[in-house]
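Next up is a structure, given as structure tokens.
What you see is the complex with one protein chain gone and the rest in place.
To keep things simple, chains are lettered A, B and C as they appear, and every chain counts its residues starting from 1.
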Amino acid sequence: MHERTLGDVVLEVRNISLSFGAMRVLNDISFDVRQGEIRSIIGPNGAGKSSMLNVINGFYHPQEGTITYRGETRHQMKVHKAAEQGIARTFQNIALFKGMTTLDNIMTGRNLKIKSNMLLQAIYWGKAQKEEIEHRKKVEEIIDFLEIQAIRKTPVGRLPYGMQKRVELGRALAAEPDILLLDEPMAGMNVEEKEDMSRFVLDINDEFGTTIILIEHDMGVVMDLSDRVVVLDYGLQLADGPPDEVRSNQAVIDAYLGVSH
Amino acid sequence: MIYREAGEFKASYREDMAILPIRQDRWFMWALMAVAFLVIPSIASEYWLGTIMLPFLILALAALGLNVLTGYAGQLSLGTGGFMATGAFAAYKLATAFPELHIIVVILLAGLITAGVGILFGIPSLRIKGFYLAVATLASQFFLIWMFNKFGWFTNYSSSGVISAPPMTAFGDFFVTGPHATPVAKYLFALTLVVFFAMMTKNLVRSNIGREWMAVRDMDIAAEIIGIKMLPTKLKAFAYSSFLCGIAGALWAFVHTGSVEPLAFDVNRSFQILFMIIIGGLGSIMGAFLGSAFIVLLPILLTNAPHLFGLNIPVDIISHIEFMVFGALILFFLIVEPHGLARLWQITKEKLRLWPFPY
Amino acid sequence: MKLTKMKTTIIAAAVIAGSLAGAATAFAADSQFIGSLVYRTGPYAPGGIPWADGFADYINLLNERDGGINGVRLDLEECDTAYNTDKGVECYERLKNNGATGMPAVMPLSTGITYALLDRVVADKIPLITSGYGRADAADGRIFPYVFVPPATYWGGADIAINYIATQEGGYGKLKGKKIALVYHDSAYGKEPINTLQALADQHGFKLSKFPVPHPGLEQKATWLKIGRQLRPDYVLMWGWGVMNATAIKEAAAVGFPREKFIGVWWSGNDADMIPAGKAAVGYKSLQFNGVGSDFGVHKQIKKELYDKGKGSAKSAGNTGEVAYNRGLQSALILTEALRAAMNQYGNKPVTGEQVAWALDRLSITEERLKEIGADGLFDPIELSCVDHLGKGRAKVTQWDGKQWETISDWIEPNSEMLRAMYEASAAQYAKEKGIMPRPCG
Partner (left out) sequence: MRIERDVIYIFIATLFLMVAIPWAAGQLSEDIFFEWPFFFEVAIGGLLAGVMYSLVALGFVLIFKASGVFNFAQGAMVLFSALTLVGLNELGLPMWLAVIVTLIVMLVLAIVIERVVLRPLVNQEHIILFMATIGITYFLDGFGQTLWGSEVKILDLGIPSEPGFYFGGAILINDFDLVAALIAGVLVVSLALFFQYTRIGRALRAVADDHQAALSVGIPLKHIWVIVWAVAGIVALVAGIMWGSKLGVQFSLALIALKALPVLILGGFTSVPGAIIGGLIIGAGEKLAEVFIAPLIGGGIEDWFAYMLALAFLVFRPQGLFGEKIIERV
């Protein structure tokens, strides 16, 4: 796989514990993410992977532990703050805006970059129109990149599953994020679609230098793409390290082979 | 075969992002405008202008306002009547306190005041959703009507609590309110405002704010995660929606009836406007107009229908049958196309594009 | 989406377009058109139906018996408003140009519709006759040239009610320190008497307590607990409407407030309001600006000319004595007398609204004329002038005996001097706001 030097730590997760009522979802999780790497979180169903992403982008508030992002340590934050800090994500169960077209969905990804106020938008002339066109250009680049030109004006509710996943990736990319959180981007896809998606993930990482945190079930994909892998199981952190190291970890093998706890 | 986009190519994003990217649609729109501004005023009778077109336009504006809130931003509201009343009473207070103000200024200020009231009553929408919000907005409906009824200040201490529009001109001697305003003048005045605000609304919903509204409507959590702030986005929807409703209310009181009591904007008005946008099509500018036409015109047609066929049916039977037919037609249209008349229109256009081929 | 859907849409559109095209209907050129805005449906239908029947019966009587007025047949068309202002305006606009000369006058039978028509009737030159409702200050004919309010106004009604109470108590001097409550429909209509009552309270030293009831008035328990258990007033007045009336009477019974001390305005005095209240309504009093019962000449003629020939509007001749029915008769009478006067002036052919306004400005329905019609004792004579669009404004007090109304007072005349000043002051304010120059009167 690609040999490369990793950048500085941009995100540090330290001793995170999260519970809902009596149920402990995450238990003392710690790992870091370096600039420009593809960092994977793996584990069986119910391991707490999605919850971990939700903690990182501020949707869940952990009871214990801190997140340090670009030197800034936080315990809790408002949900929309993550996007402002350059963290974008996709969702395990597609969370697109079903009533809107592909184009509009991706355009919403740029909402933080649009500066015209409501009055200017209402008049739709001069600055507001210029801005709209500028952003449209950016979005068209993303559409070209993801090869979804043909469905530009189709309402996303009518698109097949694989395409919806792509549009969702497009929406996240539109924000030009520093860190991209991908929650099972290849779930339910056939081999061909998976290959396309893997290519997109690598290209995003290469071309835009975007740091990526990836949750994925397909071990082959994970091991091929990732720089480093964290393994969770029932909220516990089993292992953390490069793919090869994780692959040979006994605890991980037990978890995946279903040794009783 | 005539309605075809083949052969039309867009050379710039600007063209592709026009409101009506298809040439035939643009022609149709210009033709419609020509009919609305030139043909109708010259041929329509006073009855048509004053009793059908005027309420149709004004209620369409209110429906447009509600459609922004409910159809685009997904916040179900039954407070429309209250907001219209706010606009009407604000306009009355402004017009009587500052008689030198131009009617456009009065109406715009009334809209802005209503927007403020709308923001206030929009705050609960942060926690309350769906039908719960709809019923909660009834609180604003009942409260506002009660308030205008109760405090004499709003009506300049008139003994009955009725407000009456002073005669005002749009320019020169062109009266648009009061007994000397002709139906044509009223119609043109209302039409101009409605067309202007319909344009503005269209611009908003195709801009960033419109996308934010729709994002909140379709999936509020995802919207928040991509950086859309709930509070300002929802409140902007409430503000703009009430702005339009307020203007509609002011037009209703000043241009349409001339005198109103608060009960003219009671809860039935709120329901009426809601019916319009559901029948017309949620989240569609066109839908607001189609819905308004349906709800305003249909009862009138049904009442008059027996006369046209020369039947002499007692009025109470006509009224009862009108109720039944109206209800049945609502059901019929919902079953034919649950997404409203606007969707029906769209589907017709799509068919037309392919015609005569089935695909 | 199948083609059938499109087809149905197109058909629906065609039907709509087609029915719009032929909206005009032909009318006989030599008959007088009369448009009548009624509400035979909707939440207030129980009170609206007898009125509409009374109005129609009188017009039909003239046609059947006399062949119309001065030989001009009357062509009556009803339009159902369901007491809804939007519909009322639509009715008015639809009917106003019907017939050879248009609608000669409009009687909207609703405060909301009245307000919506105030500007329109001036532009259309069609007199607006509001008998016992609408704007009281329209009694000033200089500012409201096209609005007529005979035979009574709410302000006058309020004064008459206090007058009656004073008589019961033994003179105005005895009112000092008395407690009088007003239960009113919280709307333009219900608020009309407040200023008058307040002025009278200040003048005579009684204490006025106001109890607004929110529309539609299905629930009044709190109001009546306050009245019956806490305030315990000497009298209660009511400006109620529709279902609110019966509910109020029932609640009054429930807190044990004596119905004999409970006086409603005429719109709280329909038979239809008393029936659902049942036994609770016995003893309740109401003002009426017309007589009650069907023991009058005009009723006998209606029975003979219409009901005996199966041409009556009401279910049976037995329904013709209801108060609301008699009110309908009276409205028809005022209108037809004005038409007659206009025809006498302008010739025996259909007359225009402006001509009827001329006639109304000098309308005179004398005791003798009422005798001829067979309505003496049923209605009070009416004399209008250019300045005075009200007349005497008198009313009677009636009491419900469980089956029907009994008249228990003679015509009571309101304090015209005080009221006239109030009408003029209020009308002047309206004129100022609307920029109306008072017209000169003779």
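The criterion applied here is as follows: a contact is a pair of C-beta atoms (placed from the backbone, for glycine too) under 8 Å apart; a residue touches a chain by one contact, two chains touch by 3 or more.
Being a predicted model, the structure only gives us computed values, none of them experimental.
Between the chain not shown and the residues C:T247, C:S268 or C:N326, the one that touches is C:T247. Within the complete assembly, C:A272 is the residue of C:I180, C:A272 or C:L306 that touches the hidden chain. Across C:R73, C:K125 or C:K210, the residue that sits in touch with the chain not pictured is C:K210.
The missing chain, though absent from the display, is touched by one residue of C:R65, C:K176, C:K221 or C:R439; that residue is C:K221. For subunit C, the list of residues touching the undisplayed chain reads 40-46, 49, 186, 210-214, 216, 218-219, 221-223, 225-226, 229-230, 242-243, 246-247, 250, 253-256, 272, 275-278, 280.
Interface residues of subunit B facing the missing partner chain: 76, 124, 127-132, 135-136, 138-139, 142-143, 146, 149-151, 221-222, 225, 267, 271, 275, 278-279, 282, 316-317, 319-331, 334-335, 338-339.
In this section, only the chains that are shown with their structure count from here on.
Taken chain by chain, the contacts run in an open path, each chain touching the next and the two ends left apart. More contacting C-beta pairs link the chains of B-C than the other of the two pairs B-C and A-B.
With each centre defined as the average position of its C-alpha atoms, the distance from subunit A to subunit C rounds to 72 Å. Distance between subunit B and subunit C, defined via averaged C-alpha coordinates, is recorded as 34 Å. If each chain is reduced to the centroid of its CA atoms, subunit A and subunit B end up 41 Å from each other. Shared interface positions of subunit B, defined as residues touching 2 or more other chains, are absent. In the complex of the two chains, the subunit A residues touching subunit B come out as 57, 59, 79-80, 82-84, 88-89, 91, 95-100, 104, 107-112, 114, 116, 118, 121-124, 128-129, 132-133, 136-137, 140, 171-172, 175.
The part of subunit B that touches subunit C in the complex is made up of residues 46-47, 50-52, 55, 96, 142, 146, 149-150, 156, 158-162, 164-167, 178-181, 257-264, 266, 297, 299-301, 303-305, 307-308, 314-316, 318-320, 323, 336-337, 344, 347-348, 351.
Remark: subunit C residues 1, 5-6, 8-9, 16, 19-20, 22-23, 25, 38, 40-42, 45, 49, 78-80, 82, 85-87, 89-90, 93-94, 96-97, 111-112, 115-116, 118-120, 122-123, 135-137, 186-189, 191-192, 194-195, 212, 214-215, 426, 429-430, 433-435 touch subunit B in the complex.
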